[in-house]
Every structure is written in C-alpha cells, then in structure tokens.
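Have a look at this one before I ask anything.
As you look at this complex, bear in mind that one protein chain is not there, while each of the others sits in place.
What follows is subunit A.
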Amino acid sequence: MQSVLSGRYSEAYATRALSFYASFARPCEHSKARPLADSAGPSLITSSETIVSLTTDDVRKVAHLARLGLDDAALEDYARELSSILDVVDHLGQADTTDVAPMSHPLDLAARLRDDVPDATIDREAFQSVAPDTANGVYRVPKVIE
C-alpha cells in the first residue's frame, strides 16, 4: 500500500519537476526510464515505472546507515519527501557527461604541506568541558564489550 501512496504523491512532484525544467530556455525531458541507479548492489529502490519511490522500509535502512533514530510515525512522511527529492535529482540522468571528469572541488588546489613541527597543543580540559560525560580525561560511553 505504501508504494501506491508514495507513488501517487511523487507523481505530482514529477509533474512539477517537469514543468520546472521546461521553464528553462533549453528544456530537458524528465527521465521516464527509472531507476537511474538500477546497477548492481543492494537495491533500496522499490520498483516503479515512472518515479523514484522509497518505502518506509527503505527509509528505515537509510536512517540506520546514518544512525538516525526515527519515530515510526515519521517514516511515511519521510518516504514521501525523500522520494520527491530524488525525483528532482533524477534530472541528472538527462545530462550527457561523456568524457567529463568529476569535479570534487571548485578550485584546483594542491594539498598544502608544512614542516612537521610541534604547534599549539589542544587544551583537553577546555575541549572536554563541553562533553556530556567525561572522567579522568576520557569520554565515557555505554559499555561496548560484554
């Protein structure tokens, strides 16, 4: 049921995204051939003919990857919203990027090197004063090893 719901919702977005892109001097046709990323790998995308459609299970998986604890009640909203965002992003598929090198940074910078000499040291007490729980100079967390 969820995919039907989010499908209908996302379709409105897909239509709007289409008219948004059509407003440009060089309109691009919105991709109908989903998914953009149907390559190998664990599929997070549920099948859909026209648009990206994440299920609540997909959201749960992504939230886990990001270590975000979400209320179950919020999952449906997130599924709709993330699907609609991915619909917009999907427009990238229209661009011809043959022979275009990825650009990771706006400036062609080389990593700067410096001599390996001691610099100012970190004031541990000052930095740990903003930590939720410390003892004897270490950060305390729940027991990791049983």
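Observations
To be clear about the criterion, a contact is a pair of C-beta atoms (placed from the backbone, for glycine too) under 8 Å apart; a residue touches a chain by one contact, two chains touch by 3 or more; residues count from 1.
What we mean here is this: contacts and distances are computed from a predicted model.
Entry comment: the absent subunit's protein name, as recorded by UniProt, is "Glutamyl-tRNA(Gln) amidotransferase subunit A", drawn from "Glutaconate CoA-transferase subunit B", "NADH dehydrogenase subunit M", "ABC transporter ATP-binding protein" or "Glutamyl-tRNA(Gln) amidotransferase subunit A".
Here one chain is not drawn; of A:73, A:100 or A:117, the residue touching it is A:100. Although one chain is not displayed, its contacts with subunit A can still be listed: residues 13, 16-17, 20-21, 23-28, 36-37, 39-44, 59, 62-71, 74, 78, 81-82, 84-93, 95, 97, 100-107, 109, 111-112, 114, 123, 126-127, 129-133, 139, 141-144.
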